[in-house]
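First the structure, which I've put down as structure tokens, then a few questions once you've had a look.
The other protein chains are all here in position, but one chain of the complex has been omitted.
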Amino acid sequence: MTDVTSEFEAFLDGFLPADYAENYRHYRRDVKLRTEYQAAAFDAGWLVPEWGPGEGGRGLSVPDALAVKLAGARRRVPRLMNIQGAGVAAPAIRSYGTAAQRARLLRPATRGDEWWALGMSEPGAGSDLAALRTTATLADGVFTVSGQKVWTTQADEARWCALYVRTDPEARPHRGISCLILDLRSPGVEVRPIRTAGPAVESFCEVFLDEVKVPEEALLGPLHGGWGVAMSSLEHERDMIWINTWLETTRALEPTLTAPELSEHQLVRLGRSLADAEGVRLTGLRTAAQRWAGLPSPASSILKLLGSESVQRAALLSLESAGARAFDDPALFDERLESLAATIYGGTSEIQRNIIAERTLGLPKGTP
Amino acid sequence: MTDVTSEFEAFLDGFLPADYAENYRHYRRDVKLRTEYQAAAFDAGWLVPEWGPGEGGRGLSVPDALAVKLAGARRRVPRLMNIQGAGVAAPAIRSYGTAAQRARLLRPATRGDEWWALGMSEPGAGSDLAALRTTATLADGVFTVSGQKVWTTQADEARWCALYVRTDPEARPHRGISCLILDLRSPGVEVRPIRTAGPAVESFCEVFLDEVKVPEEALLGPLHGGWGVAMSSLEHERDMIWINTWLETTRALEPTLTAPELSEHQLVRLGRSLADAEGVRLTGLRTAAQRWAGLPSPASSILKLLGSESVQRAALLSLESAGARAFDDPALFDERLESLAATIYGGTSEIQRNIIAERTLGLPKGTP
Amino acid sequence: MTDWQLLAPDEDSLALADTARAQFRSLRGPAVMRAALDGGVAGGWETVAEGGYVDIGIPEELGGIGRMIDLVVMLEEAGRALLTAPLLASALAFRTQVAAGVHREEFRRAPAGFGIAEGVVDEGGRCRVERVHVLGGHGAAAFTLVVQGPEQVWVVVVDPEGEGVEAVEQDTLVDPSRPLPAFRLGHKTGVAAAEWRELAFGDLERVLAGARVCVAADLVGTAAGALDGAVEHVLQRRQFGRAIGAFQGVKHQLADAYTAVERARSLVYGAALSLDPRDCLLANAVAAETAVRVTSLFTQLMGAMGVTFEADCHLFLRRAHQTACLLGEPDALYLAAARIERRISR
Partner (left out) sequence: MTDWQLLAPDEDSLALADTARAQFRSLRGPAVMRAALDGGVAGGWETVAEGGYVDIGIPEELGGIGRMIDLVVMLEEAGRALLTAPLLASALAFRTQVAAGVHREEFRRAPAGFGIAEGVVDEGGRCRVERVHVLGGHGAAAFTLVVQGPEQVWVVVVDPEGEGVEAVEQDTLVDPSRPLPAFRLGHKTGVAAAEWRELAFGDLERVLAGARVCVAADLVGTAAGALDGAVEHVLQRRQFGRAIGAFQGVKHQLADAYTAVERARSLVYGAALSLDPRDCLLANAVAAETAVRVTSLFTQLMGAMGVTFEADCHLFLRRAHQTACLLGEPDALYLAAARIERRISR
């Protein structure tokens, strides 16, 4: 363990309740603890340790910052209440924001004081950002925005939305998109939560936009340059995503790991799932290591595929090996249901496979 | 058991050596027995029992004929030496042949006295009959044929070849094909066996055709009507194919079924393979029953998919559960290698899946 | 007529399937399941009883009608429609009673519960079970239980209102429209059974054979319903300028799902004809795996919509998961079938 991770572990020891590991299942849903953790971790420089001290970080090197994140995952640090804020919006503001935007928005987004939503998906566009139809026309320093977003996580509780809109209808589909910082309290914005099939950790919303006025100063990044903002901000999630799937897999396996009795064939399946978890962790680390060493690294799409398969097999195993106990523990089914969504967020498995086949293996582009 | 199958069983009891079942592994490769069996079964009317008595059959109903074939499979009757003859060429001659063709060719093809090859695949055309390029031009009552066939089973030992050629280059691809009965001893025919990776049961050949003369009387079916002949003759193989895959699956499982010791996880895999075998048998029977009852039956492509998956999993299981014994029994590897070819003959699994998706489920045609 | 011709449903079976399909649909399974997730109670016994569905597959001498295959096509329609009326529980109870020789016609006049558990039944027919999940346990007039002891197996019919039957506190949220409440029986002195029969342990699978076929038929129906839903969705849903059903990746997954459903159906029909323990174990295992697999695929193809309450796919997934392990997890069934086959082969 490096010095910096021991220092981080010391911070965790000081912050987390003594029975945190033991009663993780309970603390996982403790809103107060999660909120306070984010603020405390930010204040201590541990939330974004790779950022400079002036921005709330510790100026750590990439390897040290990743080591801190891994140490956090091993300790199962409390889940951020609003992941899109610190994980996606904040890095985008940091890279693309004006000085005024950074001053106003960066700290509250990262610390969790102001929540963010991401306005990407639209009905009928799904994984296909280039097909988005929400429009914004700029006149007299004000954008007028109309359209509809869907699957917008936590829009009902968020203050801001990084809203992707079509600003140039004439340009090629991915060239005419811009990113606006929308105040969700603006007139003309209507947010409707969508009821989910199981008890979801975060809410899902539809966002209706009817001639919403957004000042020109709220443009994030270049006009018509929204595609680049989107790609770059999703890029920041990269390591976070695989660390999270690894965590989810090990968490899903816990009932099976500690079950009093397992048959041999269940043990074989457990072994396969352990390999899944290690496959995600080690491929994530190897990718980071090769990137850091300036070497070509395995296609990042494989992390997505490995991660979703890993979580799904683990949840299915825990549900099936529980036998009749599953009838009394609906959480096992809920985890299974949630795991099926893992192949959807951030691009379906089909899309990941096309990307690998075409970009990495060099197979001809077909119809998709 | 019906009367007719008991009569057939009695025939088998009279013909097969007393130790046949016990020493099947040996008799499987007994060329003399296999040759004699086919002739004897034909002479007794058991080889094509659904045909009329004048043609060498017994005029059995479809259900009775299928019952006879299943009884034969259960007893593992000797494999025909030249399956294409009795199984594919003979039914095509019977349906499409002129009186003279039937008189000359039908009996020896069915009895196994004259062997047949099927000239369908070409280099670069594979599963795609419509893409064939071997041409035949008709002038003065003689076709002149030039081109190349490949993967032609037993062409090196066969007397005749049901040769598919392009007779109308102007017509739409599948409309300009004809079927010729080629005497493989004709001048201009060169047959080269292809060496196979393992010990193959039947040989594989390339057939080169250089200005081969074929008399007009050797046309089978209508001029430019070869597509119909091909489809109809492959149709006759339908029940034969699934009965055979079922047989191959149960045969491949035998080492595992009788292995002295199996671990629990190997037993689970064995159970899955038993379900595979039953899935093939029962789906085959159900398809036949529904067809016979005039009901819509499951897509026949699923039998192909189920069959190849079934044989492959069984061969893999027997190889893997043999552990170190597999190092001393190369037959287990050879069966595995052969099983992988099961997804290729008669249309790849990819093509079967497209057919099911488009024709049965009604999904839109895409690029294939 | 050879045996295998029975694998095609005859005209009576087809007519029954059509009637059942129309009637079960009118009972609005998905809508009732959604209501049940919100705490509503699924009823519907009267409809299935008046329709005569509970008599199907019962031998004629016991007042029943039709063959096992008729029961199968009917339960498949129930699974497809996500029927919430307690038909499967009754079918399991009555088939098991018939197999154990403890069936009475009067049992069919009221909804039944069914469960398998470890426990003991003494010589006087007093039954002690620490915990048993009873399908259809709420509102059942009688529980039919298969009680596995260390060396014997018993089939018992007990009155849920009888002394010594206690409901155990639990959540059952996987599929509240077909609840699986848990009970404890005769903690102290045992519960007196109305009927009981002691069997050798080796007879267990013979007695369960019909129940396995019923569960498998229900699961095949659930898988088939999910496949229909998935096909409908991919024909409507457009991405990258075309229906997603035009993409080969989607097509091949659905073709495999179709193949899996037909294969499972074949195994269930075959098991219904033979009622052979090995065949019934395999049919149950395959149907369970197929239902989980196809309902999962349905959920995945629905994309983000698949996680909404309004989508039907989670209802199919709930039903499939709850039913799949009802008579044991698939791997354990494959294992048992392989053991039977090895005893025969060697």
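Labels A, B and C are assigned to the chains in the order they are written; within every chain, residues are numbered from 1.
To be clear about the criterion, a contact is a pair of C-beta atoms (placed from the backbone, for glycine too) under 8 Å apart; a residue touches a chain by one contact, two chains touch by 3 or more.
Just so it is clear, the structure is predicted and the values come from calculations on it, not from any experiment.
Trainee: Of the residues A:234, A:306, A:319 or A:340, I need the one that contacts the missing chain.
Mentor: A:306
Trainee: Thinking of the whole complex, not just what is shown, which of B:35, B:95, B:196 or B:232 touches the missing chain?
Mentor: B:196
Trainee: Using the document's definition of touch, tell me which of A:48, A:161, A:209 or A:288 contacts the absent chain.
Mentor: Per the contact definition at the top, the residue touching the missing chain is A:288.
Trainee: Residue-wise, where is chain B in contact with the chain that is not depicted?
Mentor: 121, 124, 126-128, 131, 150-151, 194-198, 200, 204, 263, 265-266, 269, 316, 319-321, 323-324, 326-330, 333, 336-338, 340-341, 343-345, 348, 350, 353-354, 367-368
Trainee: Please give every residue of chain C in contact with the chain that is not shown.
Mentor: Within chain C, the residues touching the omitted chain are 247-249, 252.
Trainee: Which chain A residues would touch the chain omitted from the figure, given the whole complex?
Mentor: Against the missing chain, chain A presents residues 2, 63-64, 66-67, 70, 254, 257-258, 262, 264, 267-272, 274-275, 278-279, 281-283, 285-286, 288-290, 292-293, 295, 298-299, 301-302, 305-306, 350, 352-354, 356-358, 360-368.
To be clear about the criterion, only the chains that are shown with their structure count from here on.
Trainee: For chain A and chain B, what's the span in angstrom between their mean Cα positions?
Mentor: Once rounded, the distance between the two centres reads 54 Å.
Trainee: Using the touch rule from the top of the page, what residues of chain C touch 2 or more other chains?
Mentor: In chain C, the residues touching two or more other chains are 242, 246-247, 250, 331, 335.
Trainee: Counting only residues that touch at least 2 other chains, which ones in chain B make the list?
Mentor: 264, 268, 366-367
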